[in-house]
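One protein chain omitted, others in place.
What follows is subunit A.
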């Protein structure tokens, strides 16, 4: 039984000592993780963190505001390309470039939000999808963005080299700590946003536009705001992604990537920040790591490889990841439409009321 003594406890970041305790344990685990992981796994952690930022932002738009979006690969690309260009061409410090690119992505989000005022459902899906594709091709055709060959990221200097204060992060591990700090910040911001005025207005628009209007919510303002905020998140994530990869071309940000972002949010649980985190983690792991080396699976490895070569693919064994991904998606949609977050709620309820 939780007893509350002040209204502030309703909106506190850590509702109880237990939550704070587990949050600290988790953070300690995340800080210690690189010491027990291989170089490759730290790279994978970085990918997961970057995807968490995108998923949390996309969830504000799709889960909370109810506006479907299939073009977040576009904002992700803007974040990556603009951050690198601001650093190499304008010699801006990293953090300024990162924020700058995120605001530029947010501006494009606002622009994409304008047609969204008139579109919904499948029509909006198509409009955003077209945006994602257009960004990819526009970038691919401009020399400024390196054309089809793409760009390589400069050394990640988080100081201000212009003032003689330079702090270059070389290894994946040092980048991991930077990205972890930014991810934690972005997640906390999202939790707070959803608990305050703007977040509630988003949910209101999702549940009933007409009721939202008659209680004084300006639909145009808040819909475009939701697009801008979620594009901002994708922009930040894109800027970090550039340094995780080190080198990228426009086709890194293809349509599949946009779709995968949406999958993360749906699999995690629409409308929940924790769900988005879980979804991004699971899907990234499935795509990039699980069955990466099917041949090394004990006993059945060789069999699976030959089975796959013969029946499942024309190109090799890589598609085991995609098959696992597909199965997980189908399974979750059938058995737990609310996603991972829905399953978590059920487990929590079970323990709270146990043994009844």
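Here, a contact is a pair of C-beta atoms (placed from the backbone, for glycine too) under 8 Å apart; a residue touches a chain by one contact, two chains touch by 3 or more; residues count from 1.
In this section, contacts and distances are computed from a predicted model.
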item	value
Name under which UniProt lists the unshown chain, selected from "Na+/H+ antiporter subunit G", "ABC transporter ATP-binding protein", "Ubiquinone biosynthesis protein UbiV" or "Spore maturation protein A"	"ABC transporter ATP-binding protein"
Option touching the unshown chain, where A:28, A:134, A:181 or A:211 are the choices	A:211
Residue touching the undisplayed chain, where the options are A:189, A:285, A:307 or A:344	A:189
Option from A:225, A:242 or A:332 whose C-beta touches the chain left out	A:225
Contacting the left-out chain in the complete assembly, out of A:70, A:201, A:283 or A:340	A:201
Residue ranges of subunit A at the interface with the undisplayed chain	6-8, 10-13, 188-190, 192-193, 195-201, 203-204, 206-208, 210-219, 225, 229, 271
